[in-house]
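For this view, one protein chain was removed and the others were kept in their places.
Chain nomenclature is as follows: A, B and C, assigned in order of appearance, with residue numbering initiated at 1 for each chain independently.
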Amino acid sequence: MIETAPGWLTRDELELARARMPILYVEAVPVRVDDTGAVTSVGLLLRIAPDGTVNRMLVSGRVLLQERVRDALLRHLEKDLGPVALPRIPASLQPFTVAEYFPTQGVTPYHDPRQHAVALAYIVPVAGDCRPRQDALDLVWFSPQEAASPLVQQEMSGGQGVVLKQALAHVGCLT
Amino acid sequence: MIETAPGWLTRDELELARARMPILYVEAVPVRVDDTGAVTSVGLLLRIAPDGTVNRMLVSGRVLLQERVRDALLRHLEKDLGPVALPRIPASLQPFTVAEYFPTQGVTPYHDPRQHAVALAYIVPVAGDCRPRQDALDLVWFSPQEAASPLVQQEMSGGQGVVLKQALAHVGCLT
Amino acid sequence: MIETAPGWLTRDELELARARMPILYVEAVPVRVDDTGAVTSVGLLLRIAPDGTVNRMLVSGRVLLQERVRDALLRHLEKDLGPVALPRIPASLQPFTVAEYFPTQGVTPYHDPRQHAVALAYIVPVAGDCRPRQDALDLVWFSPQEAASPLVQQEMSGGQGVVLKQALAHVGCLT
Partner (left out) sequence: MIETAPGWLTRDELELARARMPILYVEAVPVRVDDTGAVTSVGLLLRIAPDGTVNRMLVSGRVLLQERVRDALLRHLEKDLGPVALPRIPASLQPFTVAEYFPTQGVTPYHDPRQHAVALAYIVPVAGDCRPRQDALDLVWFSPQEAASPLVQQEMSGGQGVVLKQALAHVGCLT
């Protein structure tokens, strides 16, 4: 299948772009909140690698050409959490952090061997049912305390665990 | 009627406190948002003074002793917008601004002749029906453009119009 | 001269990239502050077009491949304000806004006919002497009030005037 929609790149084009400039990403930390807005749990995507390795992930993906950051957030949330998750994208685009994933390790706490990606990170309350649509993915809810625990942290890679801890700190749930 | 709940002050006690230290307030800018979180309209409270003067206001009020900022926000939103407004208090307590109302004019853009009040200001999407419960108040929705217009701005007092413009700027709606 | 450093693109390569994905930018609003951190003036770059048109601009530029956002900010500030401006890049990368410049007008308040650019915007106090090094540019300081005035706003293009007003709102100087 050939991607023809504007904004979508062939694999070759993406490789070419990655070799030339930082790629803009959005990252979302899905949370459940109570009536006062306080975070009660944090959702992490789960992928089991063929070798049985557990990998937990944030919702994350590229911003396409001519796509608003808000629309990219909504698209990736719907892709990963399903059509009835009812995500509440923030009214302000001010991210809680900017995570710079470098192909070289050690430049920042974030690392992506494929590319230099710069991710705008948001906390997104979700009110509905989450039904991950992609076969390899499941969504698991953790208490803020569990999410910050070494057990969960070591199941996250590339520094997404750091972004998660930054999110918990931002909502006052990192103790 | 005598207030006996902890945190509530008699009128005399409040006067005494006001003469001694800054009073902590919360302020909320109620907004309607679309599916992508973009602000589509802004809600302002309306009070008609006995002389016919129109005064438009943000949701605003004191934080009580032993009350969390989140609970104060929810309490004032319910008081001013009614019980089914379904306000979505932000997950993070980081305010978009801190508005310092001084009894002396000109120290800051904010002014309150009664007291030195320091308000933590938040943008709060509301999803339900707003039915102001207090007799003198009504809630009117404006487009972001109308909300920033001189007409609406001059109907706000004490610098709340400035807080409103800061809110609009924060959500990318001040053009 | 041929650019050979990694991260630098030939004109053709840049055109190619622009046709494929959003380009990551940083934007800085240079300010003078007093001892308490309050903004006393705002610096705008001045360019006189051949037809005599006055154009005022923020410090702005691309983030290169393998370049940190902080380093991009410093590089563009030094390029536009000279080597002894002593800019104080913020300790946190949380921008006050994210400005999305679209090639199509009207999608957002920001517009760039050349490309889809997404700019992380920061307020940067500068403590030293500003000596713009590029021939066509000068730096002029305005009071916050002047910077928000229609006169200055109409000399800015592509929505940078909006970013400037957002910056003024963020520091409590938009009245």
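Just so it is clear, a residue touches a chain if its C-beta (ideal position, glycine included) is under 8 Å from a C-beta of that chain, and two chains touch if they have at least 3 such contacts.
These numbers were taken from a predicted model, which means no experiment stands behind them.
The shown chains contacted by the absent chain are A, B, C, with contact judged over the whole complex. For the chain missing from the display, the contacting residue among B:V63, B:A91 or B:V162 is B:V63, taking the whole complex into account.
Note that of C:L45, C:I123 or C:A148, the residue touching the chain absent from this view is C:I123. Mapped onto chain A, contacts with the missing chain fall at residues 97, 108-109, 162, 165-166, 169-170, 172, 174-175. Taking the complete complex into account, residues 7, 9, 13, 16-17, 19-24, 62-69, 93-98, 100, 102-104, 107-108, 116, 118, 120 of chain B touch the chain not shown. In the full complex, chain C touches the hidden chain at residues 31, 33, 35-39, 68, 70-71, 73-74, 88-94, 96, 123, 125, 170-172.
Rule of thumb we're sticking to: only the chains that are shown with their structure count from here on.
Averaged Cα coordinates give chain A a centre that lies 28 Å from the centre of chain C. For the pair chain A and chain B, the distance between mean C-alpha positions equals 33 Å. Within chain C, residues 97, 108 each touch two or more of the remaining chains.
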